[in-house]
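This is the structure I have questions about; it appears just below.
Left out: one protein chain. Kept in place: all the others.
And now, chain A:
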Amino acid sequence: MKTIGYIIQKEFRQIFRNKGMLPIIFILPILQLVILSNAATYEVKNIKFAYIDNDHSSYSRELIEKFNASTYFSVLTDFSSEAKASSAMLKGEVDVLLVIPPYFERDLQKEKYTDLGVTINAIDGAAAGVENVYVNQIVQSFNKKLKVELLQPEDALITPVNITSIPSFWYNETLNYKTFMVPGILVLLVTMITLFLSGMNIVREKEIGTLEQINVTPIKKSQFIIGKLFPFWVIGMGLLSIGLLIAKLIFDVPMLGSLGLMYLYTSIYILVILGIGLFISNFTDTQQQAMFIAWFFVVIFILMSGLFTPIESMPGWAQIITEFNPIKYFVEVMRMVMLKGSSFQDILPQFLKTLLYALIMNGLAVWSYKKTN
């Protein structure tokens, strides 16, 4: 016990003496959380909108006025011809192009029917989809207003009943993407920092040769490993606390669930990450190698965690792979507990899987750590 205590003490001393490491551990994560949470947004805003008005009627101007009024579109000038408009889109100056046909107003009044041409730059498919919805919404509301104006009293009898759906968004009523992103990015931070630090730590002893010196001492494998990894467990928990504080103070993310539950789950989760870190460092000889391997896993884990893209829309085989992704469980648990106020019963499946993962990873890591070769 005394030995473990001293190793932990030594480890902390080294961490705090490392002038390059301290900002990496404490400042960068905070910056990351603040910047990423504000920048990584699904909202499509400031859409570059252009139009060709071939009608120049009061209706066509009214429609364009509606786009102008929308906060999502920033209306550029109109183009005189389609050729000019498409070359502008080719240059990337325009995202959405609306073409109002000639006789737009006349057709509407006489035929009660007309077409609008909408061209959307769909290089980013997801954004194009969202833009399409916005355009439709505006056109629809324009439509409704027209109906009232154009319909004759005698037509009222044959007007079909309108079905309006009013969605209510649970757990994130205002569809605030920050509420959704902050818990996820917090997960990312805790994972990245603890994995990199623990992965590089034992390799570092290998690199500077101290591991050889330690291996000839009677110290037990378990004492050494616990002594080495415990400080990073503490740092991981510390990061979680800092992150939660920022989430509350800066982003005002709702925290419905119990803090204790979040800490309980995280304490197990960090064990998984430390196990992976130790495992990596057992099979590498330099910090550089360890760093590359850790990066490789982190990138896959993050992209397949459901943090940025929903797991439900991944192909079947990818969904199976995500079962082995610890970050996925952490993201789920954090979102569940923070936003839905889930109880221990609710997160039990994730909790058990993570616990099993921790046992397996650490078992493998301890088994593969050898004092002799």
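Some notes on this structure:
We adopt the following convention: a contact is a pair of C-beta atoms (placed from the backbone, for glycine too) under 8 Å apart; a residue touches a chain by one contact, two chains touch by 3 or more; residues count from 1.
Convention: contacts and distances are computed from a predicted model.
The listed choices are "ABC transporter related protein", "3-oxoacyl-[acyl-carrier-protein] reductase FabG", "Isoquinoline 1-oxidoreductase, alpha subunit" or "Phosphate transport system permease protein PstA"; the UniProt protein name belonging to the chain that is not shown reads "ABC transporter related protein".
For the chain left out of this panel, the touching residue among A:81, A:137 or A:210 is A:210. The hidden chain makes contact, of the residues A:40, A:76, A:146 or A:219, with A:219. Residues 2-3, 6-7, 10, 13-14, 17-18, 208-210, 212-219, 371-373 are the ones on chain A that touch the missing chain.
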